[in-house]
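Left out: one protein chain. Kept in place: all the others.
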Amino acid sequence: MSKHHIQLNVNGLPVEAEVESRLLLVHFIREVLNLTGTHIGCDTTSCGACTVHLNGKAVKSCTMFAVQADGGELRTVEGLAQNGKLSPIQEGFREEHGLQCGFCTPGMMMSALALLQENPDPTEEEIRWAISGNLCRCTGYVNIVKAVQYAARTMKSSVPEQQPEAVSA
Amino acid sequence: MSEIQGLGHSRKRVEDMRFLQGRGNYIDDIKLPGMLYLDIVRSPYAHARIKGIHTEKALAIPGVLAVITGETLKQFNVHNMPTLMSDVQMVLPIEAVKYQFQEVAGVLATDRYTAADGVAAVVVDYEPLPVVMDPRKALEPGAVRVRDDKESNHIWHWEWGDRQATDQAFAQQDVVVSQDIYIPRIHVSSIETCGCVAKWDPLEGHLTLWMTTQAPHAIRTVVALVTAHLGLSEEKIRVISPDIGGGFGGKVPVYPGYVIATAASIVTGKPVKWIEDRTENLAADSFARDYHITAELAGKKDGTLNALRFKTIADHGYTDAAANPSKFPAGLFHICTGSYDFKNAFVEVDGVYTNKPPGGIAYRCSFRVTEAVLAIERIADIMAHELGIDPADFRLKNFIRPEQFPYQSALGWEYDSGNYAAALRKAMDMIGYESLRREQAEKRARGELMGIGISSFTEIVGAGPSKTFDILGIKMFDSCEIRVHPTGKAIARFGTKSQGQGHETTYAQIIAEELGIPADHIKVEEGDTDTAPYGLGTYASRSTPTAGAAAAVASRKIREKGKKIAAHLLEASEDDLVWERDRFYVRGSPDQFKTIQDIAFAAYTNHPPGMEAGLEAVDYYDPPNLTYPFGSYICVVDIDRGTGEVKVRRFVAVDDCGVRINPMIVEGQIHGGLTMGFAPALMEEISYDENGNIHGANFQDYLLPTAVETPRWETGETVTPSPHHPIGAKGVGESATVGAPAAIVNAVVDALWHLGVRHIDIPITPPKVWHILKEKGAALEE
Partner (left out) sequence: MIPPSFEYVVPESLSKAVSLLAQNPEAKILAGGQSLIPMMRFRLAEPALLIDLNRLPGLEYIQEEDGWLKIGALTREATIDRSQLVKEKYPLLADTTRVVADPLVRNMATLGGNLAHADPANDHPAAMLAYGAQIVATGPTGERAIPAAEFFVGPFESALAHDEILTEIRIPAPEPRSGGAYFKLERKVGDFATAAVAVQITLDRAGACTRAGIGLTNVGWTPIKASQAEAEAVGRQLDDGAIRRISQLAADAAEPESDHRGSADYKRGLVKTLTARALRKAVERANGGSR
């Protein structure tokens, strides 16, 4: 059983670990890094609860091995808030009641954030399309759309994002 | 100074701060020192004798500590457990398995990857046996017998109403319509699956169970009863329901995994975690529906309804483990007279065993109300269409009228309040009903298929009055305990357990309204049986009707004591004091007042002689009746004649849940509930082939809608308070799941009625529609 040494940057902090090749990235995040905000909701890459940003792209961390993240930049939900302040996407979800049980929410926000980083002014259709890899059972998506629209408005009118402050794992 | 944010405020949620930052505390987030992992070996067969379980290869894997079988558990007599309906459920089998994916053995290992390897290495010899998958076949003589300990596959017969009078009415009325309606199995699929961490402390003889449970106290008592012979004792059992990622009824039952994990912890003295994966969740956890209904209505040619007669075969899987209140094996199905004034009604349900997993009450159904409403709204619509009466007019004609409340239904329910016509008219207004009918006529002339469907439902929630409701004998009250601190802030604990409904936010609003303490200063806790007062948990939309009521009553008890303190402080007589918002003042002299904060402080520093210090109260609320939320939903569909796809163009939902504590949260519940009504109507289904193989055991096969398929919901409300509830609220969590499917089915059938289509069973998939169009010569030739 081969073990591999990996190093990566997680929410602004450097991390090193020895991992089995078969260790899924989502388990690395949850159990080695102890960042339990990223969730597991299925076993067929369908639900998106495990969505994180790797090297600037939103990906399903249950369908990657931790070894693939070697040398990369990983951003999880824990890295969204800065200096104790909620990021616009988090604020949007709060203001618009975009979450109920909260389980799909981290993944949903990571997908939505990826959309807004590429398309700061999405239509409702574009928002629904962008989050179509994330399943929610509680909200019926209506308020999630509103949350993303809120975040879009906030981000357009605010100062460019500072470098994220290092957040301990 | 904080705003009070009592009833009617769309207060932002307290829960959000931790969820948004990924700091929720769900079961799989729990990590304890020395924790072991349990994974489960499951049967590939729906019915088979177990010839042998070979564990050597598994045990040879470093890190695999034990393989637990039925024989292991039998030593402690926990290989079987009682169900809530007094049947027996296997934890692990000794002789035979009865459904595909049934638990066969547990593998205990040091980490979850090793546990998975262990499961793959266990070898089980099975002798496959014949299966019976159709409950109607299961009732035939000579059918495969599911249970070795039972004489037949017929579990029970239940009936309600006046059979004779109803049969007579059917014989006498001008018009009788009849329709078979099958509601297939579905699965609630909350994004978080089920699991637990069991921690047995051998030194203290104490068991802590973190569990995805909607009813922690009930679990504690059940565990105490089931393990009494092993020396466990209820005060040494602590059940903690932390953050739950969606429940919807699926986290009420006791699953074998919980019991195996507990047994494993007791045997090893180490904490044991069990988390099912999605396949296990879909294939083996509590399902919902699976009702074969024959619905009949009788009435006059002018559309006046008179009598209702429903007969149902209920497929319960291999054991009756439905989480019903004990006197109601078919739940509250007899709400099926719905929103209409029936003079006569009779229903009967027969429960049947098949080779499927057990359950029945786990998909936002209010104890079979989803089934009842789909049936009545479908058959009512069929009758309207057959008589050529507009479905809205048909309903308006037959609705129970506002002056008839409280209304005694022909099946024995006393509906507390309602104004059905107002809700329907509002929905019709919002959607532009008349112009839609005109558009439909134009489109129909051009061969385009457009349908409008209505569902006017009456829900029944808030189980329930102690006279008739109990779970395993425990009455279905619920509770609230409030303690006000010297600085005028408060903590409140409840016997319910939110899984996303926002109780930390809304319960505080109830108390804020009653006591004037700002909601932001009221901490709400649920879910820890060591601290929370006893309650029956959250499901079937019962929290607001029971625990919400308890919150109001407990608050009023505090206000009672507060009045005495205020009188003491103001040197006035209690009779001269008036309460307003957050203070008592002397009648006629509003500048002579004491706020709740003043009173709280005095409760600890300056209370009247002879009075106990402190300012707290607990209430165990026994609801005098259930509550009856209601609504009218209207759905517009367009059907693609080339592909059979049904597109929901618009969906308007007008709901009435009485007084709305937090409109934002109510609306959120409706959005989610509508989606859980829409998806079963068009895409969700768990099915089995004739060998018992399940289809729908993963999210590739079991289709949950994404944001792309889900319509944009339009909501409205009417407010008809409940006369018996302390704050007039009714509960709303499941209304939309209950009401929505019928609106969609009615819309599709409405679009196709002129082609000779009367009914389509859900899910109404594109191939189903296409075949109908082909059959009727209405498919499009492009």
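What to note about this one:
By letter and in written order, the chains are A and B; residue numbering begins at 1 in each of them.
The rule is simple: contacts are C-beta pairs under 8 Å (C-beta built on N, C-alpha and C of every residue); 3 or more make two chains touch, one makes a residue touch a chain.
The shown structure was predicted, so the numbers you read here are calculated from the model rather than taken from an experiment.
In the complete complex, the residue from A:46, A:76, A:90 or A:105 that touches the missing chain is A:46. Looking at A:7, A:21 or A:34, the residue that reaches the missing chain in the full complex is A:21.
Taking the complete complex into account, B:116 is the one of B:35, B:116, B:472 or B:578 that touches the chain left out.
Here one chain is not drawn; of B:83, B:370 or B:706, the residue touching it is B:706. Checked against the full complex, the one of A:59, A:81 or A:138 touching the unshown chain is A:59. In the full complex, the hidden chain is touched by chain B at residues 112-113, 116-117, 120, 277, 279, 642-645, 683, 687, 695, 700-701, 703-706, 708-709, 765-767, 770-771, 774, 779-782.
Hidden from this view is one chain, which touches chain A at 1-2, 4, 20-22, 24, 43-46, 48, 51, 57-60, 62-65, 67-68, 111, 129-130, 132-134.
In this text, only the chains that are shown with their structure count from here on.
Within the complex formed with chain B, the chain A residues making contact are 20, 22-23, 27, 30-31, 34-44, 46-47, 49, 76-78, 80-81, 86, 90, 93-95, 97, 99-106, 109, 124, 127-129, 131-145. Only residues 12-13, 15-24, 26, 28-29, 31, 112-113, 188-193, 243-248, 277-279, 499-502, 664-665, 667-676, 698-700, 704, 706-708, 710, 712-713 of chain B touch chain A when the two sit together in their complex.
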